[in-house]
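Omission of a single protein chain aside, the complex is shown with its protein chains in their original locations.
The block that comes next holds chain A.
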Amino acid sequence: MDSTLVSLESKKDNLEVSDSKKALFFNYHEFCVTSYSELGTSLVCDHSDDEALCITHFPNVYVPIESVSFKETRLVRIPRRFESYVDIPNFSTQLPGKEPAALVKHTTNGKFVAKGIYQGQAFGMASVSPLSDYLSDSEFKKIIETINEYLYNGFHHASRMDSVNAVLDTLTFQIWNSLLIRATKSPLLELEEYVQALNKSAAFQDKNLRLISPKRSGFLSVCYQKFKDVAKGSNGVQLTHTNHLSYTA
């Protein structure tokens, strides 16, 4: 898909589409489906392109496919962007649905609004993901900017020092950098620690949210894992709310 074409030809309304053929960023993980069931029904039927659902959350590929967690969790993927750096992993600091070429029709104050059921999951017609209900723009931006900073430090050329290390590495039979890695702490390892600390934080624990380490995805995307909301009943039996992330008709 050429986002320039999409921007111009899409029947959806866009916030920042201009008449010029300028490429605009959007979340390339999302896709549209027209065959789905309406909320509250189980009958799957075809809809027009204008009524297509936008798939913004995905199966959790970080847990085994036959596990309970797989059935109870979904992923929201944050794509890589290239406006700041082309050769350093850098992720979108905008919540899904806020990108320049996002589908924004049928949104309510930037919140996720379910419109139909596709493969047992509720989806809306806009690019907004359920993550918008759990993180504010500023919270999200702060997290991703922190991740981007670690990645910048981990993948950026330190110019002269890099050249010196490359030469020393060659002259020492390619063992200099291996020793250097053990002697210094890599920013990418610090990123792992940041992700672990974030997942243990009260804010994430309360919201049943989990950030998947970017290293685990090969720095291809940042993934948020959302659990079902689980509460203890008065009789000690676990009650499960089916929220819009795991909505079943």
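We take it that a residue touches a chain if its C-beta (ideal position, glycine included) is under 8 Å from a C-beta of that chain, and two chains touch if they have at least 3 such contacts; residues count from 1.
The rule is short, and it goes like this: contacts and distances are computed from a predicted model.
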| item | value |
| --- | --- |
| Name per UniProt, for the chain absent here [options: "EKC/KEOPS complex subunit GON7", "COMM domain-containing protein 3", "Ribophorin II" or "Palmitoyltransferase"] | "Palmitoyltransferase" |
| Hidden partner chain, touching residue among A:R80, A:K105, A:K141 or A:K207 | A:R80 |
| Which of A:T41, A:T170 or A:Q196 contacts the chain that the document leaves out | A:T170 |
| Among A:K22, A:K111 or A:K185, the residue in touch with the chain that has been omitted | A:K22 |
| Residues in chain A touching the chain absent from view | 1-4, 22-25, 28-29, 31-33, 55, 58-59, 61-67, 77, 79-87, 89, 119, 154-157, 159, 162-163, 166, 169-171, 173-175, 177, 186, 188, 215-221 |
